[in-house]
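Removed: one protein chain of the complex. Kept in place: all other protein chains.
This part shows subunit A:
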Amino acid sequence: MAGKGLDAAVLTGKIRNTLHTLLPLASDHQQVLGLLNGALLTSHHTRFATMVLASVKRHGSDVRLRLTSAGHMPPLVVRAGGGVEEVATHGTLVGALPSVTARTAEVVLGPGETCLLYTDGITEARGGPLGDELFGEHRLRRALAECAGMPGEAIVERVQMLAAQWLGSGSHDDMATVAIGAPGRAPSAVPGGQV
């Protein structure tokens, strides 16, 4: 959110309701973002938001994702071999400009692989042992590289823990993380989350 407090909560509620209505159109993320943008612009809010739309589909042991960032940090994918890839999606934020341009990316997660969505409160956590450094994307990537093969909830917990410890007692922006994972060997688990 680009703000805090009651106004931000109201805006989040409005976005959630609008997205819920637009759910049948989810096969076209750009159309959804365009309609959401229109709805936000016609209201009297002077606020805007960033988000990532994710459509998740199980395909055998793989999970197929369509991801569209609207002004948000691009999601990161943790591959089974320990590689960390940035998802090639980017776009403008919603609720500010007359139209939204965004690029949707498709990602396939193999068993044990995870896609992490996160807010900039994580990478902009200021602290560390010297007290005044940003956690930064390179530390996030380095942490994720150690997370190959971990279940989604363990990755979320580890990232939250590292960012919180980095921050120490300092104040911070929202630190939200969502992991979408393809289950490892075991057949029963469901994908770890959805936005």
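Keep this in mind: a contact is a pair of C-beta atoms (placed from the backbone, for glycine too) under 8 Å apart; a residue touches a chain by one contact, two chains touch by 3 or more; residues count from 1.
The rule we apply is simple: contacts and distances are computed from a predicted model.
Participant: Just go with whichever of "Iron ABC transporter permease", "Allophanate hydrolase subunit 2", "NADH-quinone oxidoreductase subunit L" or "Methanogenic corrinoid protein MtbC1" UniProt uses as the name of the absent chain.
Facilitator: Its record in UniProt gives the absent chain the protein name "Methanogenic corrinoid protein MtbC1".
Participant: In the whole complex, not just what's shown, which of A:22, A:87, A:150 or A:182 touches the removed chain?
Facilitator: Residue touching the chain left out of view: A:150.
Participant: So which of A:26, A:41, A:96 or A:164 would be touching the chain we can't see?
Facilitator: A:164
Participant: So that we can see where the missing chain sits, which residues of subunit A does it touch?
Facilitator: Touch with the absent chain occurs at residues 128-132, 142, 146-151, 153-155, 157-158, 161, 164, 168, 184-189.
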